[in-house]
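A protein chain is absent from this complex, but the other protein chains hold their places.
Right after this comes subunit A.
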Amino acid sequence: MKQSTGRTLTISARRRRAAALFLAPMLLVLVLVAGWPLLRTLWFGFTDASLGDLAGARWIGFSNYLEWLSYGEGDGEWVGLLVDGEWWRAVWNTLVFTFITVSVETALGLVVAMVLNVRFPLRGLVRAAVLIPWAIPTVVSAKMWAWMLNDQFGIINDIGLKLGLISSPVAWIASADTAMVAVMLVDIWKSTPFMALLILAGLQMIPEDIYEAAKIDGVNPLVTFWRVTLPLAAPAIMVAVIFRALDALRVFDIIYVLTPNNAETRTMSVFVQENLFQFDQFAYGSAASTLLFLVIAFITLGYIRAARLNLG
């Protein structure tokens, strides 16, 4: 009896060892492609590295994050990323951008997915057509929208003027009040199909017979939506939201093309890129990268907790 217990243990131990062996190459690759750059960036954040001289980077501790700059005689000020207004403004811009775009995309995506889930003629064609905005490379669609939103030649202003919605052309991208709105609109246009697709997959998992049962019981369609569709599609929606949120938190390309160097729409990633490559501030940019990573990690963990997602 004892022997056989020992034997099963050995088998499970052996299984675990085999699993570890099979996982090892993948883990090694992960460490190389994700872990190594991450650690390097972390390290550069604590040095005085410049892009021209990465090898000569020297350790300077937390100075990039926070340092007391003394003017002498007790006078001075705190400097560094943690007290940099521009950085926190970029964080704020990113959070606003993420919250609004992901919320709107989820709502619209749900509507589109429900429509596409109903049987109608040419459904396959419509499903493919809806995906077009997602399939266009971001740089191309951003450039396209830049022309459509142009204040003098743009079609959006032309339509608005002809319909009498606006009295004079609006400088959508250039004006401080509308730049962020314009960027968010383009992102929503582009990413809603992605949300719709993921939610549609969730909707298709719901068994037909539940709806049939609801129908036979004479349940109001709205109640069916709230009591059946939404709870059953919720896991898919939650996962879709986290995918989109991760994407939105590191948004770069749309903003870089549509409103480059504009303080109104400068996000964390744009801030990092400017410091890393445009200015001679590689170390400062690396420190910002590290904070960007932490901010995203923090938000993701918080979200998983709040949504009680079971990703494991």
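The rule is simple: a residue touches a chain if its C-beta (ideal position, glycine included) is under 8 Å from a C-beta of that chain, and two chains touch if they have at least 3 such contacts; residues count from 1.
We adopt the following convention: contacts and distances are computed from a predicted model.
Between the listed names "ABC transporter substrate-binding protein", "Cell division protein FtsX", "Xanthine dehydrogenase subunit D" or "Cytochrome bc1 complex cytochrome c subunit", the UniProt record for the complex's undisplayed chain reads "ABC transporter substrate-binding protein".
Interface note for the absent chain: among A:13, A:33 or A:69, the touching residue is A:69. The residue touching the chain not shown here, chosen from A:117, A:192, A:229 or A:281, is A:281. Residue in contact with the omitted chain (choice from A:173, A:251 or A:292): A:173. Only one of the listed residues, A:224, A:262 or A:300, touches the absent chain: A:262. The missing chain lies against subunit A, touching residues 51-52, 54, 69, 79, 150-153, 169-171, 173-176, 259-263, 273-274, 277-281.
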